[in-house]
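What follows is a single structure, and I will ask about it in a moment.
A protein chain is absent from this complex, but the other protein chains hold their places.
Letters A and B mark the chains in the order given here, with residues in each chain numbered from 1 onward.
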Amino acid sequence: MGANWMQFVAGGLTAGAVYALVALGFSIVYHASRAINFAQGEFVMIGGMGAVSLVALGLPLWAAVPLAVAGAMLVGLLVQRLALEPAQAGGQADVVTLIIITIGVALFLRGLAQLVWDKGIHSLPAFTGSEPMHLGGATVMPQSLWVLGGSAVAVLALGWFFGRTLLGKAMRATAINPLAARLMGISTRGVMRLSFVLAAALGALGGVLTAPITLTSYDVGVMLGLKGFAAAILGGLGSFGGAVAGGLLLGLIEGLGAGFVSSAYKDVIAFVVILAVLFFLPGGLVGARGSERV
Amino acid sequence: MPAAASVSDRRATAAGERGGVPARAPQLALLAAVLALLPLGFANNYFYEVAILVALNAIVCIGLNLLIGYAGQISLGHAAFYALGGYGSAIAATRWGWPVWLSLPAAVVAMGLLAWAVGRPTLRLKGHTLAMATLGLGVIVSIVLVNEDRLTGGPDGMTVPPLVVAGRALQGEPTWYAIVAVVLWLAVWLAGNLIDSPVGRALRALHGSEVAAQTLGVDSARWKLRIFVISAVFAATAGALTAHYAGFITPAKASFLHSVELVIMVVFGGMASIWGAVVGAAVLTLLPQLLTVLKDYEMMVFGAVLVATMVFFPRGIVPTLARLVAKD
Partner (left out) sequence: MAGSMLSVAGLSKRFGGLKAIDNLSFEVAPGTVHAIIGPNGAGKTTLLNLLTGIYRPDQGRIMLAGHDVTGQPTHRWAAAGLGRTFQNLQIFFNMSALENVMAGRHLRERCELLPSLLRTPSQARAEAACRAQAAALMQRVGLGAYLGARADSMPYGALKRLEIARALALEPQVLLLDEPAAGLNHTEAREIDALIRELAHGGMTVVLVEHNMRLVMEVSDRVLVLDRGARLAEGTPAEVARDERVIEAYLGAAESAEPADA
């Protein structure tokens, strides 16, 4: 029983780490544009499927993974430049309009993925082999450690970037007060583009890290995007710490729910918990910002 | 002084309903004429089928538009009401032996009650949290429908008996076209009446500024709940009719993707516009039909069309066109 418990926790945290990355992607774009990027899940898909393709072309894993992530980052930049900037050009773009555009982008990317790749399920070789390890009574795949470790590194890097670098601080400034930031010489457009590139990177990273475990396909982005969004709201939209906490918590609840209650209903359990949290803490765990000044 | 006031009163009333927008009666008459005459252009049953689907989607969208466009709320789980309307009627008819002319309205009423129960706590949330809550509720319904296969037939869905009224089974495309055309006209009529009434103003006030609306005495919790229930009733009606028309229903009808589709139709056509809801439903129901010729490119092209339309018609089709026309 104890061993099972650890097993579910380990599995849950692994999934949770991916949700956290996706949730961070949502939070970063929301921070910059107040819009929800429904294409976030597709970046995960591009990362995973891209890596699969590159490996199939003969590239070694250590080259395919960064290239896939870089490819996703390029896609993110193009999405912002080609799909969103024209809408934002006329001054204040309505958030709802931007959201629908990202939905269109998501459909476009998924449709493109269908053609470039196929509708089948693919897997990526594990980074350091697939010999299960025994840690604390649980059987853990080495890839899980890669997921957790890789996510942790990404989160720390992000924290350093936003907290310590000038560019990161500039991005935070733009989110808080776009006009003032512009008056200080910060390019809002540049910030927007960088946000998308970062969000794509995070999503794609999640995709390549988890592909060896959960496999990947052209439509893997839908559910992952949905769960990443749920995690971001759970933690408090716009809060980076909240996104990470939300992601890990969501994964944990899912893992424990699947293990102890029912695998079929694990998503229901997770959503019920999220709803319960939201009803009592509408701002999410960490608390989203924003109140009306009258 | 009084003379000047009455002149401007007359001018204000003459200017029509909202700053120059034409009154509803001629629009309703036009709609009735179009609905009546449209079948003359139908070459075969396929045209009827598509028209029926458009009308059913339009009914959902009119209700959803009241919630999103007028009252300014959001629901990313409305497909659940739609599907449960269908499943409710199907289950009552097949498993409990109810006659369809009873099970259908009963299912719609049940959805209204469900919306009332669920809406009370949910509508206290705002913005993205509300979106997430409705999304979560929709997904929960969707998963339950897939898994409770003894009741619902599981992922493959269940068959739905035909609509039988006064001993006659209502089947066949032309009959169903007549049914949904009437229901659609009623939906447009009811929604229009609502918008132009004190209730409609209260809702739009809530959207404009919830705080200010409250200082005018609008009980925001109560009205948000009522409009949520109304939009659920519209969705359930359309869902139940679809189920009995198609003879079949699957859990996919309750999916998150379907909920998103409905929201897209509303926004695409134009929020806070009943005609926008109809146009949005029409275009986004017809478009995939037209794009099937492109086979594998369908999803891509659909996505591209969506992006392009929102870039060039940021307020949705109908309001943007209306503004262009007004400027002339």
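Operating definition for what follows: a residue touches a chain if its C-beta (ideal position, glycine included) is under 8 Å from a C-beta of that chain, and two chains touch if they have at least 3 such contacts.
These numbers were taken from a predicted model, which means no experiment stands behind them.
Enquirer: Among B:A36, B:L216 or B:L294, which one is in touch with the chain left out?
Expert: B:L216
Enquirer: Where the complex has a chain not shown, which of B:T159, B:N193 or B:Q289 is the residue touching it?
Expert: In the complete complex, the chain left out is touched by residue B:N193.
Enquirer: By the contact criterion defined above, which parts of subunit B meet the unshown chain? Give residue numbers in ascending order.
Expert: Missing-chain contacts on subunit B: residues 4-5, 8-9, 11-13, 15, 18-20, 190, 193-194, 196-202, 204-205, 207-209, 211-220, 226, 230, 272.
Quick note on the criterion: only the chains that are shown with their structure count from here on.
Enquirer: Could you give the separation in Å between the centres of subunit A and subunit B, each centre being the mean of its C-alpha atoms?
Expert: Their C-alpha centroids are separated by 32 Å.
Enquirer: Provide the residue numbers of subunit A that touch subunit B in the complex, in ascending order.
Expert: 36, 38, 83, 86-87, 90, 93-94, 96-97, 100-101, 103-112, 114-115, 222, 226, 229-230, 233, 237, 264-265, 267-268, 271-272, 274-275, 278-279, 282-284, 288, 292, 294
Enquirer: Considering the complex alone, what residue numbers of subunit B touch subunit A?
Expert: Checking each residue of subunit B against subunit A gives 121, 124-126, 128-129, 131-133, 135-137, 139-140, 143-144, 147, 211, 256-257, 260, 264, 267-268, 271, 296-307, 310-311, 314-315.
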